[in-house]
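Quick one: the structure is below, and I'll ask about it shortly.
Excluded from the complex is one protein chain; the other protein chains are retained at their positions.
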Amino acid sequence: MSHETDWERPLEQRAKIVVERLNAWYGPVHAIHDISLTILDRRITAVIGPSGCGKSTLLRCLNRMHEVQPGARAQGEVLLNGENIYASGVDPVTVRRRVGMVFQRPNPFPTMSVFDNVAAGLKLHSLLSRTRFADTVERALRRAALWDEVKDKLKKNGAALSGGQQQRLCIARALAVEPEVLLMDEPASALDPMATLAIEDLMRELVQDTTIVIVTHNMQQAARVSDKTAFLLANAQGAGELIEYGDTPQVFTNPKDERTEAYITGRFG
Amino acid sequence: MIGQYTRRKVTNYLMLTLCGLATLAAIAILLLVVGYTAVNGLPYLNLEFITQTARPLGEPGGGMRNEIIGTLILVGLASAIGLPVGLLAGSFLAEYGDGRVGTAVRLVADVLTGVPSVVIGIFVYIIMVRSMGTFSALSGGVALAIIMLPIVARTTEEMMRLIPATYREAALALGISRWRTIISVVIPGAMTGIVTGSMLAVARITGETAPLIFTALGNRFGFSGLLNPIAAMPLQIWRYATSAYDTWHQQAWAASFLLVIFVLFINISVRWLTARRYGYTR
Partner (left out) sequence: MVAMTGYLLESAWPAITRLGVEFLTRVEWDPVQGIFGALPGIYGTLLTSVLAMAIAIPVSLGVAIFLAELAPNWLRGPASLLVEMLAAVPSVVIGLWGLFVMVPVIRSPIERWLGQSLGFLPFFQGPPFGVGFLAGGLILAIMALPILTAIARDSILAVPSSQREAMLALGATRWEAISQAVLPYARSGIVAAAMLGFGRALGETMAVTMVIGNGYRLTPQLFSPGNTMASKIAIEFNEASGDLYIGALVELGLVLFAITLVVNLLGRIMIRWMAPGQRVGAQQ
């Protein structure tokens, strides 16, 4: 199925994740308030907004990582392929298996080799017999555009790579279990410009067959890589609300809400 | 795949439950020890126990007055030696401890913490008891002082390092000498920490038994000078416990209960003090 025909399908068929009236708290602090939006299949959705607007929280609610922190909870619906991942009886472990995540700072496992880092998820799920790990690890590293740089040091410590390589290693680690959705929380904020560009190129490659949601504070980055952009802003109580959501060119060139315009033109944030 | 997923879930719950059970077991042991000590010791812990000396075997009653006094003297002696020396060593480490000498002193203090107390007892036996020709309260105090030394030194050092450098610099900038700065600015600031460290050290040595076997020895009669053997509660608990007589066992339990109450009281008040002073919640 090519891109073009894909665009023409009705919205509800192309929806990968539908968020319905999502609220999240850290203890007594209301972090996001009543957010609803639809994330399209095999598209890059960028979530932007000033710091403290709840964009990371929103992202972490999409694979139930939010609740990992002490005192954190969420309410509302997140439909992944039409199934509510917050329904009772849904095991977050199976959700996270399908919705992978890349964090703000590269976090390879320092006690594992490059190979074992990528294979960590495979081992958890015993998806393959051990002899076939090698193929999958290689494929994941190739998709993360890291293979050529590390193919000779697969046995070296994963934390001995450069920062940009570490982050791509983390992407490879997430890709190895072949998630349907990849969540990226400011994946390039700790990297230099060259490494950032490499990650952005990589995202355009990956989105051919996965869905990507990226949180970024860098508006140029959002404009460069994403198809859809969501703008979040904290309300008077400090809880993040969705101000505007639309196609990226429209949001950046012709925002409907004046607060969006103020933010993207750099008047605050 | 389903089977494998179920197995992972079961392993998860099983291991997490085991961790909880381990914690329960550890806490249960403490409660059992304290509980048994209370149940067995409390009935015999009365005024007589504190004010009377031991009666001959077969006669009921009697107490541990000599042992209690002996322990107080020993702990007092040890503190008189160990606290100032530990304080000085700790101040030295905090202020000048970054050089080679400091590293060496710190290493020695750490290694000293790891030396079994029985070895320290033998050491003091050799340097003091043998050369002086008699077991003595003094040698017991010295042995206990050596045990408390590294504890006091390291807490003092850590607490003094917590004092912001700006305080120090302010005092130094006024032309106050370094040692006066330490005495008038750093030590008062670190006081709570130093006091709590010293309290912990005292609690630790109050129950120490092994080194006293080689130094204080024990003494059935009352206190008779620092250069003579002296009685001590922990020693007497050991002797009574390994005896064959029920009345002595009862005395051992009562003395143990007294020790446990004292030690737990110090430890818990130290917690309370540090929690208030430093907002230490863990």
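Per-chain residue numbering starts at 1, and chain names A and B are given in the order in which the chains are listed.
Everything below uses one rule, namely that a residue touches a chain if its C-beta (ideal position, glycine included) is under 8 Å from a C-beta of that chain, and two chains touch if they have at least 3 such contacts.
Source: prediction; values computed, not measured.
Trainee: Which listed residue, A:Ile17, A:Ala31, A:Val47 or A:Met65, touches the chain dropped from view?
Mentor: Once the missing chain is taken into account, the touching residue is A:Met65.
Trainee: So one chain is hidden, and I want to know which residue out of B:Arg8, B:Arg65, B:Arg106 or B:Arg161 touches that hidden chain in the complete assembly.
Mentor: B:Arg8
Trainee: In the complete complex, which positions of chain B touch the hidden chain?
Mentor: The list for chain B reads 8-9, 11-12, 15-16, 18-23, 25-27, 29-34, 36-37, 40, 108, 111-112, 114-119, 122-123, 126-127, 130, 203-204, 206-210, 213-214, 217, 234, 237-238, 241-242, 249, 252-253, 256, 259-260, 263-264, 266-268, 271, 281-282.
Trainee: Tell me which stretches of chain A touch the chain missing from the display.
Mentor: Its contact residues with the unshown chain are 63, 65, 68-71, 93-94, 96-98, 100-101, 103, 105-112, 120-121, 123-125, 157, 159-160, 170, 173-174, 177.
Basically, only the chains that are shown with their structure count from here on.
Trainee: Using mean CA coordinates as chain centres, what's the gap between chain A and chain B in Å?
Mentor: That pair's centroid distance is 54 Å.
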